[in-house]
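As you look at this complex, bear in mind that one protein chain is not there, while each of the others sits in place.
Moving on to chain A:
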Amino acid sequence: MNEPLPPSRSELPCGNETALPTAPGLRKLFGGLGLTILTALPISALAEETQEQPRRGGVIDTIIQPEPPGLVLGMIQNAPTRTVAGNIYEGLLRYTTDLEPIPQLAESWDVSEDGKVYTFHLRENVLWHDGEPFTAADAVFSADVFHRELNPSARAVLEHVESIEAPDDHTVVFTLKQPFGPFLLSFEAGTFTMVPKHIYEGTDFRNNDANNHPIGTGPFKFDSWDRGTVIKLTRNEDYYEEDLPYLDGVNWHIIPDGASRAVAYENGTVDVLPYGTVENFDVPRLSELDNTCSTEQGHEYFSPFAMLWMNNRHGPMTDKRFRQAVMYAMDREFARDVLWNGMGQVPLGAFGSNARFQNEDLTPYDYDPDRARELLDEMGYDGTEVTLLPVPYGETWTRWAEAVQQNLKEVGINVRTVATDVGGWNQRLAERDYDLAFTYLYQYGDPALGISRSYLSTNTAAGSPWNNVEGYANPKVDELFNAAATAHPDSEREALYHEVQEILQEDVPLGWLLELGFPTIYRCNVKNLVNSAVGVNEGFRDAWIDE
C-alpha cells in the first residue's frame, strides 16, 4: 500500500470507474520523502467504455433486506445500514475492486517514510446536506470523538493512533504510535464515516434528533422513510462532483419475503437486487431473464468468509486431530456447487483469496473422509455427542448445516443440530455455549483488520460473537500476528503472515468453509452500478440509466 502503484496495476479494470466524466484529482507524486499514493484512474480502460455517454435522470427502485434499524452510519454498522447510508455518507477514501484506495473526501494523501504519519488533503468545495461546509474539523471530530465512542471497529484502529490534528481547514494529519500496515484501508465510508460536527458536537449522539434525518456529504440526500415499506433518497444538487449523481433518486423497497423479492424483480417493481436479497437457488433463474446482468464484484472490501467455529475449550474439539478430521470430512466443493450455485470459492486456509499476504503454498484440506476417520481413530474419539448451531439467516444456511451434519456423521462424528433464532445464535456464541457453530465474518481487506481478530488469544473475552469465539490460544500465533500488524514495510509483514498461516493450517482453530460469492443482479440498462469494492453500498453515485 505504501508503494507507488506499478503501471501494470493501473491497467487492471477497477470496476467501471471509467464512466466518470471528470477524473478526480489525478495528481501523482512519486518518490522523495512523502510518497503520495494516488489512483491514477485507468485511463486506457476509460476509452473503452465511455463510448456510451452517461444520461442524466431517472429513479432506480431497489431492495434493502432486511430493513435497517437506523441510517446513521458509524452509529450503526450492520449490513443494510451500510448499504443504504453508504450513498448518504462518505468516508475519506474509496477502494477499487482490487482494494487500492482512491479519493473520496480526501483528494490526495501522503505517508511518511517511516509509515507513521498520514496526511490527508481534503476537497475544498464539499457541503453537508444542510448547506454547511465540510472541513477538517468535521474529520477530526468524526474520527477522534464520534467513532471513538460509538464504533468498535474504528476504535480498534484508533488503538494505533497517537494523535489526529487539523493544521488547516483542509488537512488532517493522523500520527500513529507505530506503523500500522492496514491503516489506509480503514477509511471506507462504513468505518470512518464523516459525520457533521456542527450537528453532533456536545450532544448525546444516540439520542440526537438529527438521527431521524441523516445529514452526510454523499451524492444522495435522505428524503423519507416509510417504515416497513420504502426508504427514499433524492439527488444531492450540491454534490461536489459536477454532473454526479446522474440519478434523480434511489428508492429502497422493504419486502420481507424472499419469494416476493424475486417476483418484484420479475414484474419490474425493482430494477436492482443487491447481494443477499434473493435466495441462491433463484439466482440462475433470475440471471437468465431478459435484459438482466449480474456481477459477483462489489464486495471485495468485505469478502464475507463463512466459517465453522469449533469450541477449542471443551470436548473432542480440544484435540487438533478432531478439528483436522472435521476439515477433511466436509465436502466444501459440494456446498459451493449445490448450495451456493457455484458462487464463491473454497478457501485454502485462514486467509481468503482477497486477503493480502495469502500464503499460497499451504496444503489444502481436500475432501477426504477416510483421512478424517483415521484421525478420529488415532485420537480415540469415543462418540461424544457434539452440537451444531446453524446460522439462522435463511434456507441456504439451514441446508448447509444439514449437509455438514451429514458429512460429519458419515465419518463417525455424533452430531446433533440445535435450531435457534438470530438472538439465540448471537447469545450462544457470545456465551461460548456451543460445540460447532456456523458464522461468517468480513475480512476488511487486511489480515490485521479482519483475520487476526479470530485467532488472537488476547481477543477471547466472552460477550461478543465476533471476536476469538473458538477460544484458540497460541502465544506464537499472537506474537506473529502482532508483529505483522505493525511491521514495515510490506515485505516484512508478508513473511510474518506466511509463517502464521502455516501454524494455523496445522492447528485448525476453526473450520474454513467458503469465501462467499454474493451476486448483484440488475437490469442491463442500469450502467456502471458496481464500481468499487463495496458495490451498491456507494455504487449509485456513478450509476445511470440507459434508454
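Points worth noting:
Quick note on the criterion: contacts are C-beta pairs under 8 Å (C-beta built on N, C-alpha and C of every residue); 3 or more make two chains touch, one makes a residue touch a chain; residues count from 1.
By definition in this document, contacts and distances are computed from a predicted model.
Going by its UniProt record, the hidden chain of the complex is named "ABC transporter permease" among "YeeE/YedE family protein", "ABC transporter permease", "Heme exporter protein B" or "Tetrathionate reductase subunit B". Of the options A:P390, A:G471 or A:P519, the residue whose C-beta touches the omitted chain is A:P390. For the chain missing from the display, the contacting residue among A:T234, A:T295, A:Q345 or A:Q405 is A:Q405, taking the whole complex into account.
Although one chain is not drawn, the whole complex shows that of A:G258, A:P369, A:G412 or A:P465 it is A:G258 that touches it.
Not every partner is drawn; the one left out touches chain A at residues 258-259, 279, 281, 285, 334, 338-339, 390, 395, 398-399, 401-403, 405-406, 409-410, 416-421, 424.
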